[in-house]
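The structure under discussion appears below in the form of structure tokens.
What you see is part of a larger complex, with each chain still in position.
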Amino acid sequence: MVVTLTIALDLGGTFVFALSGAMAGIKRRLDLFGVLVLSFAAATSGGIARDMLIGAIPPASISDWRYIAIPVLAGLVAFYWHPIVDRLHAWVLVLDAAGLSLFAVSGTLKALAFHLGPVSAALLGMATGIGGGVVRDLLIAQIPTVLKGDIYAVAALAGAGVVVVGKLLQFPVHFVTAAGLVSCFVLRFAAIQRGWRLPKPVQPRREDPRSGR
Amino acid sequence: MVVTLTIALDLGGTFVFALSGAMAGIKRRLDLFGVLVLSFAAATSGGIARDMLIGAIPPASISDWRYIAIPVLAGLVAFYWHPIVDRLHAWVLVLDAAGLSLFAVSGTLKALAFHLGPVSAALLGMATGIGGGVVRDLLIAQIPTVLKGDIYAVAALAGAGVVVVGKLLQFPVHFVTAAGLVSCFVLRFAAIQRGWRLPKPVQPRREDPRSGR
């Protein structure tokens, strides 16, 4: 039952992240292949980076067919029905928050299972959650959105941190998983609803020619 | 005899890909070192990514001196004689198609030898073929050309697919290799000759402000 739920969430997260990648490719007028690559990259880069860093070779995302099939499916859906996907924007944000939560939590658990320390495991959990979006934005030659003023990575880190602390305190894994998922999702959702943002650096002086670069 | 041919093709592919990387660096007015880096990155990134994903550590491209010497040579040739290389553009396209074929086929065979499944092996073969061009374009802060409307990755995937299917049907490896090379090369060459392109997404509405981004 719990396993079924986890798998459903994981594949759901993969689908939603794939959709976000495909939409980014469509906005940049890439061709069908480019859209599929962005779809795959957005859905799997976080997990691939994590697996390579902890030595889980080959990464699940390239050896399990479902992680390949789902991005292809999401990419085709977005390619042929992108006006509809566009209109579901609000829902996509909610699903994206769910995907972020799941990836952050599952990434943390996997890193702990590979004997990483608590701080490293939390960072790898966060990286699993945000990695896909970073690679998606790099592929379209854009500064990654996650670096520019939103409670997104912080929510992933919060969820990962809850998991790490819960495991250190030896709470049961199901409880820890649920608590991590809820922390990340609620924080992300509240940030969207209330427009919470992270602080930006103090405005540089106007006369500094570098500030306009 | 076959081994000699394979090595010759592989090193030839490395040289041609290195040349394409160096030319991209020259167009961006990079310095000599930058040109050599782009040369090396374009020639070896696909193989390095594949080797890291399948656990072939250290990657051949950094432990075999020929994969280091050839990009340096190609980079120097391009740096000092780039007007001539520019004029040979049509030939470079043909050699590039040959390099793509070889890399896609050898990448697929290597992934299969490391016990990857058929779908994963075909994707890794394709990634070996196109990876160099992607990293080359990322280093000059450009959206990778391969994502923007050309039968390029598809040709690599076709060659890789032929290899995978041939191996599943237990055809002799020489035959499978040749068939994969020919499929990729012919498809790529025909696409250049006839201007075949992949479909692009339906034009977004004019009034959508995001479409101009």
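Letters A and B mark the chains in the order given here, with residues in each chain numbered from 1 onward.
Heads up, the rule we're going with is that a residue touches a chain if its C-beta (ideal position, glycine included) is under 8 Å from a C-beta of that chain, and two chains touch if they have at least 3 such contacts.
From a predicted model like this one, the values you see are computed outputs, not experimental measurements.
Trainee: How many copies of this one chain make up the entire complex, given that 2 are placed?
Mentor: Total copy number for the complex in this file: 3.
Assume only the chains that are shown with their structure count from here on.
Trainee: What whole-Å value do you get for the distance between chain A and chain B if each is reduced to the mean of its CA atoms?
Mentor: One centre to the other, that is 29 Å.
Trainee: List the residues on chain A that touch chain B in their complex, please.
Mentor: Those in contact with chain B are residues 25-35, 37-38, 48, 52, 57-59, 62-63, 65, 68, 79, 82-83, 138-141.
Trainee: Would you mind writing out the residues of chain B in touch with chain A in their complex?
Mentor: 52-55, 114, 116-117, 119-120, 123-124, 134, 138, 141-144, 146-150, 153-154, 197-202, 204, 210-211, 213
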